[in-house]
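Of the protein chains in this complex, one is absent; all others appear in place.
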Amino acid sequence: MIDTIIHFSLILLMPPLLLGIIGKTKAAFAGRVGAPFLQPYYDLVKLLQKGSVFSETTTWVFRAGPVVTLAATLVAATLVPLGNHSAPISFTGDMILFAYLFGLSRFFTTAAALDTGSSFEGMGAAREVTFSCLVEPTLFFALISLARMSKSLTLSTMLTYTSPGIWITAGASMLLLVGALFITLLAENCRIPFDDPNTHLELTMIHEVMVLDHSGPAFGYILYGAAMKLFVLGAIFMNIALPARTGSSLGDWGVFVVGMILLAVLIGVVESIMARLRLIRIPQLLIAATILSAFAMLLILR
Amino acid sequence: MGSFADQLLVLVMLINFVMLGSSRMALCIRAVAVQGVVLGLLPGLVHPFSWHLAGITCGIILAKGIVIPYLINDAVRKAQIRREIEPFIGYVPTLILGAIFTTLAFVFAEKLPLAPEHRELLFVPASIATLMSGFLILTTRKKAISQVIGYLVLENGIFIFGLLLTEAMPVMVEAGALLDLLVGIFVMGIVINHISREFSSIDTSRLRALKEE
Amino acid sequence: MSYDTSFHSDIYGMHTHTESFMAAGWQTTDYLFAGMVASVVLFGISGLPGLFIKKPGWGQLIATGICVIAALLGTGTAVQTVVTGSSTAGYLIDWHLPFGPCEFSADPLSALFLTPLFLASGCCAVYAVAYWPAREHPGSEKKLTFFFGLLSAAMALVVLARNGVVLLIAWEIMALSAFFLLTTDQRDPDVQRAGMVYLIATHIGTMALFILFAMLRGTTASFAFPVPHSLSPDLGVATVILVTALIGFGAKAGIMPLHIWLPSAHANAPSHVSAMMSGVMLKIGVYGIIRTVSFFSLPPAWLGWLILCLGGVSALSGIALASAQRDIKRLLACSSIENIGIVFIGLGMALIGIQTNTPLLAAFGLTGCFIHILNHALFKPLLFLGAGAIIHATGTREIDRMGGLSRRLPRTAPLFLAGSLAICGLPPLNGFIGELFLYLGAFNDAISSPLPALALVAPLLALVGGIAVITFIKLFGTIFLGSPRSPEAAHAHEPPLAMLAPMSLFALFCLIAGICGQLLLRLVTPAVASYAQLPPAIIDRMESSVPLASFTLLNLSLLLLILAIGLFYTRQTVKLPCATAATWGCGYLAPTARMQYTGTSFAEMASNLFAPFVTVSRSGPSLSGPLPAAARFCYATTESILDRVLIPVFQAIGLAFSYLRRMQHGQMHLYMLYIFATLFVLMMWRH
Partner (left out) sequence: MLYLFVLLPLLGAIVAWIVPDNRYRPLVLPAVAIPHLLMAFYLAGNAPPPSPGGWIWLDPLGKIVLLCISMLFTVCAVYSVGYLAYRQERSNRVLCIGLLTCLSAMTLATMCQHLGLLWVAVETTTVTMAPLIYFNRNARSIEATWKYLLICSVGIALALLGLLFLAYSTHVAHLEATLLLSSLKASAKDLNQGWLHAAFIFLLVGYGSKMGLAPLHTWKPDAYGESPGLVGALLAGGLVNCAFLAILRVYQLCLSSGKEIVFFQNALISLGLISMAFAAVFMAKQADFKRMLAYSSVEHVGILAIGLGLGKGALFGALFHLMNNGLTKGVLFLSSGNIHRSYGSKTTDLVRGALTRLPWSGGLFLAGFIAITGSPPFSPFISEYTIVSSAFVEGRYLIGGLFLLFLTIVFIGMALTVLPLVMGTPPVDLEESEYRDRLLTVGPPFVMMLIILFLGVWPPDALLQLLREGAALLEARP
C-alpha cells in the first residue's frame, strides 16, 4: 500500500524535477548558473493559470490532443515498476499495452499538430511519427529479450528480475540492450542528438515544433506529459542499467530516486557535449539502435 | 481387262504431270476433263456390265468430263485469265516433286495391306499419286481456278480408290459423291464468278484481306 | 473440445437422398442453420424485385429492407452458432451432376466468418440507400442493388459449402458479382482498368482452385469435402493442393504478391462495395485457406512458415504502400493488404503451433488470427464507409485536396477517427485485442520454445503498427484537420443519417469490442478449439493467461482519465481568458491553405525509408532562370509488381503472340499445306 502511494507520488511529482536537473547540468557545462531545479514546476503552475490562444482553424481535436496524451501517459506510468518495486497494476501482456499507450498519445499529439494547419507543425508531426516508428522494433526486441530472461510476460517481473548477477552472466547482451534503450530514451523524448528542446529553429525541430500553437493549460499538460514520458522511459532504462538492490523497501526507493537523478545528469551531460544530428542521420542512428537490440535478443535467445 | 485398266491409270498419272507442269489454264482444264472421262470409263472396264454401272459411267463422264470443265472454262473466259503467274513453287520443282510423290506412291502402295485381288493392279498407286498431285496443285498454285483444278484432281484420286469398292458399295455413296462434287463445283463456279466480278481477277493471292495483322 | 468427426455421418444419416431437407427431428442447431440459410436466400433475392419495378428508388428500398431483415436474422443465428460451438446439421441437395451431392453445413468456423459478413452486408445495404440513391444514378442503381445482394449471398454460400464444386460455383458468383459491383461506374477508364485487372486476377485464382478441387477429388474420389483431418500431409498431392489453395484463395485474400488487383479494385468500386470487398470478401479467401488446411491431419511444416513469411511481407509492404498513397480509398485498400498480412501471421503461427505440437502457440495464433479477422471486418468497413461519406461530400478521392473537414462533417470525423485508431491497434479500440494475442503468442514462444524464431513477429508487428500510425494520422489529419485545400473541401456537407447510422454502428462495435475483449474471445474460442483440435484445458490456459479483465479495467480507467482531465481542462479554459487568432505562420504574413503540409509531404519521409517496398515516380520541371514560369510537379506511387513486372511480361507475351499470329496470313495454298501436314504427321505418328 505504501509502495503504491510512493509509486503514484513519484510518477506524479518527480518528472518535472528531471527536466530541472537536465537544465542545471547543461547550465553547469555552459558555465552558467542556470534556472533553479524547480523551474519546471514554476513553469507548469504558471501555464495552468494562463489564458489560451486558439488558432481559427483548430477544432476539438486540437484540444483533445494534450488531454489524451497526458491521460495515456499517466495510465502507462502505472504499469512501470520503479526500482525494485513492482508497479501497482501488473498483468500478463501489460508491456504491449504500455507500448501502445504511447502510440495513442503520439497519435493525438500529432493530430493536434496537424489541426493547426501550419506547415511547420505538419513537418514536426511527420518527423515525430517517422522516428517513433523506427523506435518501436527496438523496444520490442528489448522486451523480448527481457521476457526471455525473466520467463515472464509482465512488465514488473521483467524489469525487477534484472539483478547485478545478470550483468555478470549476460553482460554483452545487457550492454547492447542498455545502449539501444538509451538511444530509444533520447529519441522518444526528443533530446539531443535527435532534437533540441531548447532551440526554436522550426526547420530542425521535432517535438517542440508540434506544440508551437498550444498555449495556457494545454501547453502545461504537454510539458507535464513529456516530462512524465521521460520519467517512465527513464525508469525502465534505470531498471536495466542499474539493477541495484538494497534489500530494504525504502532503500530501494532511495536507490531509484538517486538513479533517476543520475540519469537526468547523464542526459544533461550528453546534451552538453554532443551536437544535434543532421536530420537525415537520425534514421540511421535509430536503425543502429534496432540492430543493437536485435543482437541483444539474438544473444539471449541463443 | 485389268491390263487395259492399268494402262488407263498410267494415262491418268501422265495427265497429272501435264497439269503439274503447265501454266496454261485452258490446257489444265482440258486435261482435267480428259482425266474425268478416263475415270468415267474405268468402272466399266473392271466390273461386269450392269445398268447401274452404265448409269455411273454416264454420270461421271457427264459431270467430270463436260459440265465441270464447261463451268470452269466459262469462269476463265469471263475473267480473261490464261496463265498461272507466279506459282508458289516453280513448274520444274513442282514436276520433280510430282515425280517423287508418284514414286513414293508406288513404294507406299507396296506396303499397304491390300486385298489379294487388288495387289497386282495399279489402282492404289494411281490413286495415291493423283491425290498427291491434287495436294501439290492446291498448295503451289495461287489462282482460284488452279485451286479448283487441284481440288478436282484430288477428287479424282479419291474416285480411283473408290473404284476398288464400286462393287461392294451401295449406290448411295457413289451417287452422293457425285452429287456433292457437282454441287460443290457448281457453287464454287458461282463463287468464282462472283470473285471475278468483285476483284476483276481470280488470283487468290489477292484474296488476302482476311488475315491477322 | 475435439472436432466432431461424427458430423458427416450425422448428415448422411439424417437426410435421405432427396431434394427435401431436414427430414428428421429438429434441434436448436437446425433452427440456427435454417436461419442462416434463410438469410442467405433473402440476400440473394433482395435485388430481384427492383429489376421489375420501374419506379426508381422503390426497388432499392425493398432490397434494403430485405437485407436488413436478412442481416439481423443471419447475424443472430451465426453468433448463436459460434457461441454454442456446435456443428449444425447440413442440407444435402442431390443435383444429379457428376459432382456428388450439393452439401451445405455450418460449423463454428463457418459461422465465425458469417457473423461479420451478415453484419457488414446489412449495414452497407442501408448505407447504399443514401450513397448511391436511385434518383441520382438511374442507370446503375438496379445493377448495383441486385449484385450487392448476390455478392453477400454468394460469399455466405462459399462459407457454407461442403462440396468443392458448389464452393467453386459460389466462389465465382461472388467474384463476378464483385466485378459487376466494381464496374458500376463503367464509363470511367480507371474503373475499366481496375475491373479488367480484377477480373483477370480473380480468374487466374479460380483456375488454381480448379486444380485444387480436382486434385482433392483425385485423392478422396469425391468432390465432397473430406472429413476434417483425414488426409495425410506427406503425399505429393498434398503439396499441390495446399499450394493451389494458397494461390487461388490467397489471390482473393490479397496477400503479396498476389495483391495486384486489390488497390485499384477497392479504390474504384463504390464505397460500400469497397467496404464489403475489403471487410468481408478478402476474409473469404482466408477462410478458403483455413478450410483447406483443415482437411489434413497435420499441416506440413513448410506451410506454417510460408504463410507466416507471406503474412510478414504482406503486412510490411502493404502498410508501406499505404503510407505513400494519396487516394483515400487506395490507401485503405493497401492497408487491407497489411491487415490480411497480420491475419496470415496469426494463421502461420497457429499452423506452426499445430505442426510442432505446441498447443498454446496454436491457440494464441489462431485466436489472434480470428479476432483480427472480426476486427478488420468492423473497422475497415467503417473506414470505407467514412471514405464514401468524404467522397460524397467533396467529390474527390485525392486527400491532398481535402482538409478541415472536421468542421464541415462534425459527425463523420469522430467516427473516422475511431476507425483510424482501431486500425492502428491503439487501445481502447478493438484492433488492439487481436494484435495482443499475436504479440503474446510470439512472446510465449520466445520464453518457452527452444527455437524461438517466431519471436521476430513481435518487432515486425511493432514496426507495422508504427507505420500504420503514420499512415492513419496522415489520412485523418490531411482529410479532417487544418484548413480546406480546395473549394470542394470548403463546401463539403455532412452525409445523411442513412450513411451515418451504419458507420456509427461499426464505431460502437469497435469501441465495445475494444473495451470488452472478452466478447471477441468468446466468439472465437469455439472455432479455435474445434479447428485446432485443442483440448478445453489449453483454451482455459490461454484465457486465464490473458487477463482481459485487466485490460478492460485499464481501458476504462484510460477513458475515465481522459474524461476527467478533459473536464478539468474545459473548466479551466472557461475560467481563464481565451482568444482566437490565426495559426502562427512562423513570421510569414500571408499563409494560404495550400501551404499546409499535405498528406504526401507528411508521409514522404517514411516512404523514403521504405523505398524497397514503395516506388514513387516523380516528374517535375527543372527550374531555371531567375523567374521560372509556372510549372507542375507530379508525384505518384507506382504499383511495383503490376507496372514493373506483370505488364511488361504480358506485353512481351503479346509481342511473341503477334509474331505467331502471322500464321493466319490469308494465303490459301499455305492453309492447304497445313491440312496436308496434319494428315502427314498423323499418318507418320501411326506408322
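Order of writing sets the labels: A, B and C. Residues in every chain begin at 1.
One rule holds for everything that comes next: a residue touches a chain if its C-beta (ideal position, glycine included) is under 8 Å from a C-beta of that chain, and two chains touch if they have at least 3 such contacts.
These numbers come from a predicted model, not from an experiment.
Visitor: Indicate each shown chain that the hidden chain touches within the full complex.
Guide: B, C
Visitor: Have a look at C:144, C:181, C:199 or C:255 and name the one touching the chain we're not showing.
Guide: C:199
Visitor: Consider the whole complex, including the chain that is not shown, and state which of C:217, C:522 or C:541 touches that chain.
Guide: C:217
Visitor: Go through chain C and note every residue touching the omitted chain.
Guide: Residues of chain C in touch with the missing chain: 95-99, 165, 168-173, 176, 183, 186-187, 189, 191-192, 195-196, 199-200, 203-204, 206-207, 210-211, 213-215, 217-218, 223, 650, 653-654, 657, 660-661, 663-664, 666, 668, 671-672, 674-675, 677-679, 682-683, 685-686.
Visitor: So which bits of chain B touch the chain we can't see?
Guide: Touch set of chain B with respect to the missing chain: 112-115, 131, 138, 144, 147-148, 151, 154-155, 157-158, 161-162, 164-165, 168-170, 172-173, 176-177, 179-180, 183-184, 187-188, 191-192, 194-195, 198-199, 204, 207-210, 212-213.
To be clear about the criterion, only the chains that are shown with their structure count from here on.
Visitor: What is the distance in Å between the mean C-alpha positions of chain A and chain B?
Guide: About 100 Å, centre to centre.
Visitor: Would you kindly tell me how far, in whole Å, the mean C-alpha position of chain C lies from that of chain B?
Guide: Chain centres of chain B and chain C, defined by C-alpha means, are spaced 69 Å apart.
Visitor: Taking the mean of the C-alpha atoms as each chain's centre, how many Å separate chain A from chain C?
Guide: 37
Visitor: Return the residues of chain C touching two or more other chains; collapse runs of consecutive numbers into ranges.
Guide: Touching at least two other chains: none.
Visitor: With touch defined as at the start, can you tell me which chain A residues reach chain C in the complex?
Guide: Those residues of chain A that touch chain C are 48-61, 63-64, 66-68, 70-72, 74-75, 79, 89, 91-94, 96-97, 99-101, 103-104, 106-107, 110-111, 114-123, 125-127, 129-130, 132-141, 143-144, 147-148, 151-153, 202, 212-213, 216-218, 221, 283, 290, 294, 297, 301.
Visitor: What residues on chain C touch chain B, complex-wise?
Guide: Those residues of chain C that touch chain B are 658, 661-670, 672-673, 676.
Visitor: Touching chain A in the complex: which residues of chain C?
Guide: 403-404, 406-407, 413, 417, 421, 424-427, 432, 435-436, 439-440, 442-444, 446-448, 452, 455, 458-463, 465-467, 469-470, 472-473, 476-478, 480-483, 545-547, 550-551, 553-554, 557-558, 561-562, 564-566, 569, 572-573, 576-586, 591, 593, 595-597, 601-606, 609
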